[in-house]
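Take this structure first; my questions come after.
One protein chain is absent from this view; the other protein chains keep their places.
Each chain gets a letter, A, B and C, in the order it is written, and its residues are counted from 1.
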């Protein structure tokens, strides 16, 4: 339910309505717009009659939200959100390139990779320190040592850093070193983790569960948003289907769909979403053509020696070719050389 | 199995090897290249020893083909095929736009649509006369009356025409009126139909089965190719997954994958592949960015009144916006105003 | 739409209502029950007002059918259908065992298999003469030679025979030799074929498409039923999912579901549905426990030498063990030694 205030509503009227909502066992989320203020009513509103609020002073109308996700919906917030990752805007006019190795393996490989991707226009460094692996016997990441290396690479290159958290008790530790917390595909419905990253206030990169519908994904975002953390970036990374020729099926349909349903930015991971190095470049171009606000790409100095996901990592030459092609496709849409988001859709 | 002839091989040596193959219960498909001639050995080669051919005069080497599809593979034919649809090249340098209504409904709506899409750069008119519908009680198409209208629209506009065949006994009839035969998603494994369209020699638009793997799709193409018909264009149209927010999941991963595995052209149907009018434009741009050689788009003068698939049909304004955006994205890659295929991948 | 006649309605009143329906561009299917007569109205009834019929003499009420399938629904025919396959009742009190090789390969193997399965209680012999194979280079069946062998096996053993038709032009030929026509999973949406087997009047075994929903499957049955052929037996044979450890995922949920939605009998093919010989026996028992009216099982004298589907065929010892276990499980439900359908659900 949304309570739309009239233009003339005073701030004390807004406050009174919000108090009334909170006293009804629900929670008010006040969104102050240029034209008017809207109050989102969060919580199970089953049994709450909308006219309980419609008669309060300053209220223009009470609008039901038709989607199960509320704070994530465009109905709640019609204009697109821009998430600030330590000064890098995700969801704005520029396509943001996030690149780096699947796992942090050593200082040298991380530094070489970070310097290279920064020199080719990446703004965010990705790299796993805690890796959720299907087998307990696979490499599980360097842990805090890996986080320290990521922080050092940030110092060196100016890149912002995103890295995965896999359990609530790690969040404080990881947040000490990185700018953005990643929730991985296997944890998209780990609601305890979602609530904790919500409470942390940090920007969150929320990967789509490999078998989650778009609605479930937006409800996972809602878990974070409903803790008061508005800094959520969605990331499509491929879904599980019957097709075995690719590791996953990258669902680009979801990019324009999510942009229609939600105000949150959406980026695409073509490395996970294809599983094949050769498909990363064309699918990166396809993703930005579909309207993605950014890309998350695995890059490794020597993919054949990678401890994880080597088959889908680009080497430096391939990454350079990708960025050149992106510049050509995106550059054409604006006189400036920036990689502008194809934001019309 | 491929028999690669030496550069110096004479045509009588080539003929002798082909005869030898044919006498072994297999079939020779001779492919004369600029540099050398290659003979594809078609049929079940289980039990055939490659050295049966390796010693023949003029043979340079005998190469096993590792894929279950032979004639469709890039191993058999390394350079990309261009299919000639009555003078329109599919698979060449230009992105070919195929557009029109889901079903032919009346003369007036067809003529209006054909004229409009032709004026905006479409080269091929699509329209169903025989419609395979899930319910026996749904509109099944106008049949031969619809074919006549399509032929009249071709006369009027110069567009080529593609229309679906659903059973072998219809092929002669449909081929009398149209330039290209479409095999629909529900018939992709209707092998009797595939063999007959193969024998017809006509260009074939082979839609991917909604739950077919890429390998099964290329094997369906192989059924057509193995009848001696080389004019096959593949069409991705969405696969069935758990996601219900879109009608199907458009699998663009398959575009660069098919271009790697096969020499056949591949086009994309974003109307079927999304089921939502709003997603057709961004996914069209994504398809060409992924490397598609063409698009198959449903257009209707008044989608809300369409007898089939109205929800996913563009109206004229939306189609115009799509072609404008395509020009901008594709135009940037060449000085000429043509819509050039992003063919590097 | 169903027109329920009053108990006192005369046969001329029934005829008059049926005529009225037929003159409205629809078709009347009259079902004479013990208590009263019901007239199914077949065709697209969009735009037909139910009160057009409600006022006719003898009409008790007009009931809309809520499902897209009409003749296949339990609303149309509340009591379960029994299909007569040349004297063998499918859908009645007995679980019907259909067994035999995937393909007819030779006279000797077919006769041995037929004699053996008949001696262990099978009532119907299965065996493919026309095989729809994914690759054009795989064994495609013996054709008419295979049909003759099946007919000879019927003479010898008294088994009824079911075999697949893959294209409309084959139906006459196949129907000359066999008792029941099978429509395979790849042709479940080959509507031209469905209509022709409908017109043939022969009992039809309609396999579920490997990626068809239950609703689409019942609509495929509706294509056959709407041609006036009521002898349709449904066959679940596994659906395509992400799981790769088995060839398909046998969807036994559909057995009680179909029995709730439809009056048609449903049998299960655990050979196709698992792809592993070791799983055939437990899944056969599970199928009858779920309420299946019969089983379709692949049996081969020497599975390791089979020309198709050897991995999922039982040898004679395994088939004997299966029938013994079925007797134990099913025997417990009735004093008689018959394999009675667990028909309560």
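The rule is short, and it goes like this: a residue touches a chain if its C-beta (ideal position, glycine included) is under 8 Å from a C-beta of that chain, and two chains touch if they have at least 3 such contacts.
These figures come from a predicted structure and were not determined experimentally.
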**Asked** Among the chains in view, which touch the chain not shown?
**Response** A, B, C
**Message:** I'm checking contacts with the chain that's been left out. Which of A:17, A:102, A:122 or A:166 qualifies?
**Reply:** A:166
**Fill in**
Which of C:28, C:165, C:255 or C:307 touches the missing chain? It is C:255
**Message:** Suppose we count only contacts with the excluded chain; which residues of subunit B make the list?
**Reply:** 211, 240-242, 244
**Asked** Which subunit C residues touch the hidden chain?
**Response** 211, 213-215, 239, 241-246, 249-257, 260, 273-274, 276, 278-279, 281-283, 285-291, 325, 328-329, 331-333, 342, 344-345
**Request:** Could I get the residues of subunit A that touch the absent chain, sorted low to high?
**Result:** 42-45, 68-70, 132-139, 166-170, 186-187, 189-193, 210-211, 216, 219, 222-223, 226, 240
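To be clear about the criterion, only the chains that are shown with their structure count from here on.
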**Chain centre separation (subunit A, subunit C; CA means) in Å** = 49
**Message:** Roughly how far is subunit A from subunit B, centre to centre by C-alpha average, rounded to an integer in Å?
**Reply:** 37
**Complete:** Each of the following residues of subunit A touches two or more other chains, namely 211, 241-242, 244
